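A single structure is presented below for examination.
Removed from the display is one protein chain of the complex; every other protein chain stays in position.
By written order: A and B. Residues from 1 in each chain.
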Amino acid sequence: MGHSETHDPNIYYVPHGSRWPIIATLALFTTMIGAALTVNKVAVGHYVLYAGLAGVVLMLFGWFGDVIRESVKGFYNRQVDISFRMGMIWFIFSEVMFFAAFFGALFYARMFSVPWLGGEGDGVLTHEFIWNGYSAAWPTNGPLKIGGTFETVGAWGLPFLNTLLLLSSGVTITIAHHALRAGERGKLLVFLGATIALGALFLYYQGVEYYHAYHELGLTLGSGIYGSTFFMLTGFHGMHVTLGTIMLIVIWFRCAKGHFSRDHHFGFEAVAWYWHFVDVVWLGLFLFVYVL
Amino acid sequence: MQDFPRRRRMGETMKRIGTMMTRLAFAASALAFSLPGFAAVDRWKLNMTPGVTEVSQQVYDIHMIILWICIVIGVLVFGAMGYAIFKFRKSKGAVAEKWSHNDKAEVVLTVVPVLILIAMAWPATKVLVNMADTRDAEMTIEITGYQWKWGYRYVDSGVRFISSLERNSDDTRQLGSGMDPNGVKNYLLDVDRPLVIPADTKVRFVITAGDVIHAWWVPKLGWKQDAIPGIINDQWTLVKEPGIYRGQCAELCGKDHGFMPIVVEVKPKAEFAQWLAAQQAPAAAPAEGATPDTAEPAAADAAPTQG
Partner (left out) sequence: MAHDATAHHDDHDHKPHGFVNRWLYATNHKDIGTMYLVFSLVMFFLGGLMAMVIRAELMYPGLQLVEPEFFNQMTTMHALVMIFGAVMPAFVGLANWMVPLMVGAPDMALPRMNNWSFWIMPFAFTVLLLPLALKVFFGIGGGGPAGGWTLYPPLSLQGGDNVAFTIFAVHMMGISSIMGAINIIATILNMRAPGMDLLKMPVFVWSWLITAFLLIAVMPVLAGAVTMLLTDKFFGTTFFSATGGGDPVMFQHIFWFFGHPEVYIMILPAFGVVSEIIPTFARKPLFGYQAMVYAIASIAFLSFIVWAHHMFTVGMPLGGELFFMYATMLIAVPTGIKVFNWVFTMWKGSMTFETPMLFALGFVILFTIGGFSGLMLAIVPADFQYHDTYFVVAHFHYVLVTGAVFSIMAATYYWLPKWTGRMYNESLGNWHFWLSTIFVNLLFFPQHFLGLAGMPRRIPDYNVAFADWNFVSSIGGFGFGLSQLLFAYIVWDCARNKSLAKATDQVWEGARGLEWTVSSPAPYHSFVTPPVIDDSKLAHGDVSH
């Protein structure tokens, strides 16, 4: 059912049923089962995992395809638009809290667990009885030097470059947004394209940095608490940049196809918000993971 | 499935149900008056133990204070509610009034609880600060939790041993053992080698674990403390009266979490000194070499400890 033919704000719009949610569920289920089998080293595990992931991708195309078609046909009134906006904002908030867990782990390690192991404050006895000889410092891989000696990635090399890249991508996407609002499609496509390129470049340098860390610095995911927090934070951030870049690419094509009008382009804005969020998280990372 | 419940129990079950009602009534009134002597009735014990140390007594006192405060508030609130339920029922012709707020009442009912809470927090803070003070301890004992036994080390003398569930309980507690727990003395609360400490002495415990988290708890001492691998927690006790005090591991630590009891034997100072000397003689040499290293619990485990 759908009261779709109307823009009348006094009449509600309710979308009709859709097969995508249940497909999404099955894809998610397959992915999770596959992941569980994979980490448990069951031989077929990763096939199941890939099948699930493929399902997720397919589902995203299908589901968003439906939404885009309905949107282009003008089914969505202002109320729907606001619901979408709220959905995106709260989704980003949930992502912030996800990162908060890992930042929390980083702060806890730096402010409490590592100093305590080194005998500061409440850790006097822990130090005296168990970890005598360990002196607390950051970075550290703990009293048992888990993962062997390592060096850290300096802040002012690639990470700083990456900071500049992401910051400028924040600028280019804003310019693109202004261009969209001004109805200048050429400029829009150029600056959106530039944003994508900056994102991709960021990912490339992050790859280089990881390679460097693993092969030359001895810094791995298994390098004690430093390696754990370093790779989990930057890794999850990198995944979000990847996702954001893919979203930007999709949006670029939608812009090229002329899906967005000057005052009706929530899809664009959602991606832009997401990109800014990824940006801000990086600033936190740069400060707390690399600089301090 | 086993032949459960054992036949003897079925009869007992009926008897229990028979006496249950009277006992429940007795129990309820006993709680209300919190008779100190009641603790002697073992199987229907209702309340916390006042314990055998100054700290445990303080803990018990604070427990009773907050319990009574809650009971009084409960009586008032539920009393008002009960009155309303009986008085303002439609079947009695009550007609609903229309008012829906009263600022004065709301302020009072916010401020009064705050005052009550302060009255509770004050003594609690005092007790806590006292408990945290492990200074001036006369001896230190290191406690290490393992799956599923306790390691003890007298830090100053180097005496160390492992303490685990006593045989009789261990046999009885097996699934389908067919043995009756009622026939086992101190079922599940007895160990092969109790921890021995001197009376009238401030003893500091440093507590850790070798594998997963455990918690060392003897109710009569008034506290429990988690035993965490790689971390040391400290606590202390000072028991005046010699005696035997029992407790259990109080943090889920795997399948036999329920089967790693603690027994503390408090001996008069002189007797304790004798006991310690006796321990030192044969066990001193091998025990001194090994230092506790939680990274290698196996090493500590393997230390020849059984005397």
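Here is the rule we go by: contacts are C-beta pairs under 8 Å (C-beta built on N, C-alpha and C of every residue); 3 or more make two chains touch, one makes a residue touch a chain.
Every value quoted in this text rests on a predicted model; they were computed, and no experiment measured them.
**Q** Shown chains touched by the missing chain?
**A** A, B
**Q** Among A:54, A:86, A:208 or A:256, which residue is in contact with the omitted chain in the full complex?
**A** Candidates A:54, A:86, A:208 or A:256; residue touching the omitted chain: A:86.
**Q** Out of A:224, A:244 or A:267, point to the residue that touches the absent chain in the complete complex.
**A** The one listed residue touching the chain not shown is A:224.
**Q** Which residue numbers on subunit A touch the omitted chain?
**A** 1, 3, 10-12, 14-22, 24-26, 28-29, 32-33, 35-36, 39-40, 63, 79, 82-84, 86-87, 90-91, 93-95, 97-102, 104-105, 108-109, 112-114, 116-117, 121-122, 126, 130-131, 140-144, 146-147, 220-222, 224-229, 231-232
**Q** Touching the absent chain: which residues on subunit B qualify?
**A** Given the touch definition above, subunit B has residues 1-2, 4-5, 9, 16-17, 20, 23-24, 27, 31, 42-49, 58-59, 62-63, 66-67, 70, 73-74, 77-78, 80-81, 84-85, 88-91, 94-102, 105-106, 109-110, 113-114, 117, 120-121, 124-125, 127-129, 131-132, 172-177, 179-182, 186-189, 211-213, 215, 217, 219, 222-226, 228-231, 233-234, 247-259, 294-295 touching the missing chain.
To be clear about the criterion, only the chains that are shown with their structure count from here on.
**Q** CA centre of subunit A versus CA centre of subunit B: separation in Å?
**A** 47
**Q** Where on subunit B is subunit A touching in the complex?
**A** Going by the criterion above, the answer is residues 142, 206, 208, 230-234, 292-295.
**Q** For a test of understanding, state which residues of subunit A touch subunit B in their complex under the given definition.
**A** Residues of subunit A touching subunit B: 116-117, 125-126, 128-131, 144.
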